[in-house]
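Have a look at the structure below, then the notes.
Excluded from the complex is one protein chain; the other protein chains are retained at their positions.
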Amino acid sequence: MSKPLVLPALTRFVSATAGRNMTTAAYVAVIVGVAMMTLLTVAPAYDAVPHWVDALLWACLAYFVFEWLVRVRHMRRQDKFWFYQLSSAGIVDAIGALAVPLALLAGIEPKTAWLLGVLWVLKVVPGIPGLRQLRRVLVVESGPLLSVLVIFLMVVFLASVAEYFLERDVQPQTFGSVPAALWWAVVTLTTTGYGDVVPITPLGRIVAAMVMISGLGVFGLWTGILATGFAAETRRDNFLRTWETVSKVPFFAHLGPAAIADVTQVLRTMDLPPRTMIIRKDTNGDCMYFVAAGEVEVDLPGRKVKLGEGAFFGEMALLGNAKRGASVSTSKVTKLLVLDLVDFRLLMARHPDLAETIDAEAKRRELENQ
Amino acid sequence: MSKPLVLPALTRFVSATAGRNMTTAAYVAVIVGVAMMTLLTVAPAYDAVPHWVDALLWACLAYFVFEWLVRVRHMRRQDKFWFYQLSSAGIVDAIGALAVPLALLAGIEPKTAWLLGVLWVLKVVPGIPGLRQLRRVLVVESGPLLSVLVIFLMVVFLASVAEYFLERDVQPQTFGSVPAALWWAVVTLTTTGYGDVVPITPLGRIVAAMVMISGLGVFGLWTGILATGFAAETRRDNFLRTWETVSKVPFFAHLGPAAIADVTQVLRTMDLPPRTMIIRKDTNGDCMYFVAAGEVEVDLPGRKVKLGEGAFFGEMALLGNAKRGASVSTSKVTKLLVLDLVDFRLLMARHPDLAETIDAEAKRRELENQ
Amino acid sequence: MSKPLVLPALTRFVSATAGRNMTTAAYVAVIVGVAMMTLLTVAPAYDAVPHWVDALLWACLAYFVFEWLVRVRHMRRQDKFWFYQLSSAGIVDAIGALAVPLALLAGIEPKTAWLLGVLWVLKVVPGIPGLRQLRRVLVVESGPLLSVLVIFLMVVFLASVAEYFLERDVQPQTFGSVPAALWWAVVTLTTTGYGDVVPITPLGRIVAAMVMISGLGVFGLWTGILATGFAAETRRDNFLRTWETVSKVPFFAHLGPAAIADVTQVLRTMDLPPRTMIIRKDTNGDCMYFVAAGEVEVDLPGRKVKLGEGAFFGEMALLGNAKRGASVSTSKVTKLLVLDLVDFRLLMARHPDLAETIDAEAKRRELENQ
Partner (left out) sequence: MSKPLVLPALTRFVSATAGRNMTTAAYVAVIVGVAMMTLLTVAPAYDAVPHWVDALLWACLAYFVFEWLVRVRHMRRQDKFWFYQLSSAGIVDAIGALAVPLALLAGIEPKTAWLLGVLWVLKVVPGIPGLRQLRRVLVVESGPLLSVLVIFLMVVFLASVAEYFLERDVQPQTFGSVPAALWWAVVTLTTTGYGDVVPITPLGRIVAAMVMISGLGVFGLWTGILATGFAAETRRDNFLRTWETVSKVPFFAHLGPAAIADVTQVLRTMDLPPRTMIIRKDTNGDCMYFVAAGEVEVDLPGRKVKLGEGAFFGEMALLGNAKRGASVSTSKVTKLLVLDLVDFRLLMARHPDLAETIDAEAKRRELENQ
């Protein structure tokens, strides 16, 4: 085979990550690369250690090119080349690998070409946790958001023509054309207010005051729309993530759909690494936990009890005893469902049968632990 | 007949659009017109191509005048002249057609007269999608919003007199009168902060700090009010648009009013052009669809099944099978009702009969497709 | 009697208004007074018409003194002098009447003494519509709002000492002391950003960047708290105002308390002057109305029907017929309860008996109008 023999391990490692998330190595490369690119533009810093900066930049670039090539090969083998290359991850990978080399080949001065290294930050995008949620909010609320944007632009245009008319004779330097006035209008309506262009005639200032107050209004509308959308999306997202897990907990399995929907609405999921303390003895507790996956260890006096999938603990805190009776920690990677005191009470009120099951189990344990 | 013979087609086209929305031609005219008006004020750009700019401006104006005249004639024939002329669309059309010519006739210098072309952007207003919704929020919440505005003005007045008193001797140039201090107060309370007028005495700065913090407060109140109003309005708007469509879907027709109200609250409407892919095979799905109008095509292995008004599809994703079993695309302009996984589960819990119908239909299809 | 004989009518007029709201005369006096006070400080404007400005100022002052004296006399007769004088209205009246005269008597230069006229704007406070609502939000949410304020102050202090330390050697002029740095910190944390004091060292800029981002956070928390409080308050306020009116409408009188509470939650009250058009024939309707007080006139073909307290109209729009069948206008001062289409449907679903009553009445009318 004609393939290089020194890289197979690394190649395997990279192809294993071709799925979606970024590896730690990629994060390091992005941070180092962007930092070096920044340093390149600071004359004194660069002149002190030019070779180091250059070397690190080339190393980062080499990493991104290598990563891209491995992923392309991997995807080709699975016949998903075009699927990958047209996905946002594929486009970002290709840009990260090709932008700087192509610029250098095109004869652009190196210091300028390396600026394209800033595009490496785009590789972070797929790893942002709540991005999907944010995008959904923006899509669902796109109608009203667009309306506000159009109103924004209309105010900007009307105000800048008015200001141009009012100020052009007094300040021909700064209000000498409508584009210059547009710059002022955007700076003012966003309440940025650089102060490089400021109306000085009385009428001009009155128009400006109205623009500023409109700015507050635009701000308020924008925020109001996003807050509304976000509230709906958070509720939806939480529900979806929890439903799946709830349906796997034996404890809830015998409940009817109405009760499951109610339970799902109030539980929160929590993923924990092994050896993490969940409950510390003698602290105050205000929630109980269900083990959705993994295993936890209850530290009872004299012995340790392991609780696996489907078990629950911490229910004492909800049944009147606020002090935690024992420490509990994870022994594996564990997914927990957290039931808050508040929601517990509302739930018990609506589903007395659920309350009885928890009560019975709690009494059984108390007897056992005596 | 004395009417011009070369324009009838165009005239018919414009009168057909006399209803409400803008045509693409009008959008182009607005954008070109405003761009040219802007260019007119940029000396180097204008001097390079003066004839082109002038010609395009006159062309846009001609279009708006023509459009207005056709609409007026059209409305007159239907005896709705005054209704149209006093509507916001009529006023905006008249302004767009008459403002510049009247200014030119009044002997105003052309470069200044053409500035009135900025009023053409107002023609976009009726076409803004969520405008009606925004207006309702502003009307419903006008009470509290007005209160905040009055408080805003009171703070502005009290602060500016205080600053005038504290700063007039030290900075007679910038704080030499109460109007000058008012300018400072508005710039500060909106947190714009140009920096052209800044207090320098210690007491003046303490007053200014309080004004800035009040600014945050005004901002917060404003946003809070708008967010509250918007949440209510969004809920209402969604309900109204959906109710109408739901009542036309046979599947829901036999439900009682309580169930219809519940269903309406959770469905979203979606309008799609023909040949749009709705579901792609093998992707993950989290919603089902009802066909409110139009037709969709399910791409089953070997054959294509058409589903018309009242049919539903994608229900498998909600009944436990997350992978989509077949691609679905529209074959006509189609209005769909989307039922989200979250809402589906809550709905099923409250209306078991609905669940049974969907379940039965799903089983029937599975048998059929084997 | 020793009382002046020329003023009795005016005196009676003012004492009649001693209750709570401001008269139009008082609004005019406030606006004229504050405008003249502003003009007083603009040298060219004042020098043009000095006598007019002085005369108007004295006239306003005279009005406020007179108003205050009449109110004091009126309250004294009712033995409520101290109650009035210690209420906010009484304090504001006294300040409006006494501040300027006392300052003049104390030998303060007239131009400065008249500046106290700005306090007249305080007289507007009791007339602000939603003020009580705003105050309740601020009181209920005072805990979290105060927390944010304390955090705000802590960030300001820590940041300004850090900046003072980092910038004092480079910019002794602007960062020469902690108070100077405090000024910078407030200007920055509120995102006002005058630009008169700007850090220039790299470390100073990093601290500044963190302060700005904290500023966004403070803003967000503040707004979030206020939005939450406002949503709760709006719901509460609406309920209270409506409950009282609903219980007086015969139509709802036979409903049980659960239904009344439900109805109250969705109705909005609306106060209208006489001869106001409520429904215009042939427009689209999406709400029905109940007459809580007053009278309306339905403009049927050929005759006019009057509907008094307890009647309802516009129900056709909610029962499937979106076009209004007749114009309706008020014939007296009228208080209406508005029932929105959305809420109507939800209400009907939960209270079928209410639906039947409305349906029966609607059918009866249709028969009658044939």
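All chains are identified by letter, namely A, B and C, in their written order; residue positions are counted from 1 within each chain.
Convention: contacts are C-beta pairs under 8 Å (C-beta built on N, C-alpha and C of every residue); 3 or more make two chains touch, one makes a residue touch a chain.
Predicted, not measured: the structure shown is a model, and the values here were computed from it.
Q: So which of C:107, C:202 or C:301 would be touching the chain we can't see?
A: If we include the chain that is not displayed, C:202 is the one touching it.
Q: Of A:59, A:104 or A:122, which one is in contact with the hidden chain?
A: Per the contact definition at the top, the residue touching the missing chain is A:122.
Q: Identify the residue among B:33, B:117, B:144 or B:193 that touches the chain left out of the display.
A: Looking across B:33, B:117, B:144 or B:193, the contact with the absent chain belongs to B:193.
Q: With the full complex in mind, choose from A:25, A:348 or A:362 the residue touching the hidden chain.
A: Counting the whole complex, the residue in contact with the absent chain is A:348.
Q: Quickly run down the residues of chain C that touch the omitted chain.
A: Output for chain C: 143-144, 146-148, 150-151, 153-154, 157-158, 161, 164-165, 176-179, 182, 188, 191-195, 198, 202, 205, 209, 212-213, 215-217, 219-221, 223-225, 227-228, 231, 235-236, 239-240, 243, 256-258, 260-262, 264.
Q: Suppose we count only contacts with the excluded chain; which residues of chain B make the list?
A: 191-195, 223-224, 227
Q: Please identify, in ascending order, the residues of chain A that touch the omitted chain?
A: Looking at chain A, the ones touching the missing chain are residues 34, 37-38, 41-43, 112, 115, 118-119, 121-122, 124-125, 128-131, 133-134, 137, 152, 179, 183, 186-187, 190-196, 218-219, 222-223, 225-231, 234, 286, 340-342, 345-346, 348-350, 352, 355.
Going forward, only the chains that are shown with their structure count from here on.
Q: Between chain C and chain B, is it the same set of residue numbers doing the touching on each side, over half shared, or a different set?
A: Counting shared over all numbers used gives less than one half: different.
Q: Compute the distance, rounded to whole Å, between the mean C-alpha positions of chain B and chain C.
A: A distance of 28 Å separates the two centres.
Q: Return the residues of chain B touching two or more other chains; collapse runs of consecutive numbers into ranges.
A: 179, 191-195, 219, 223, 225, 227-228, 231
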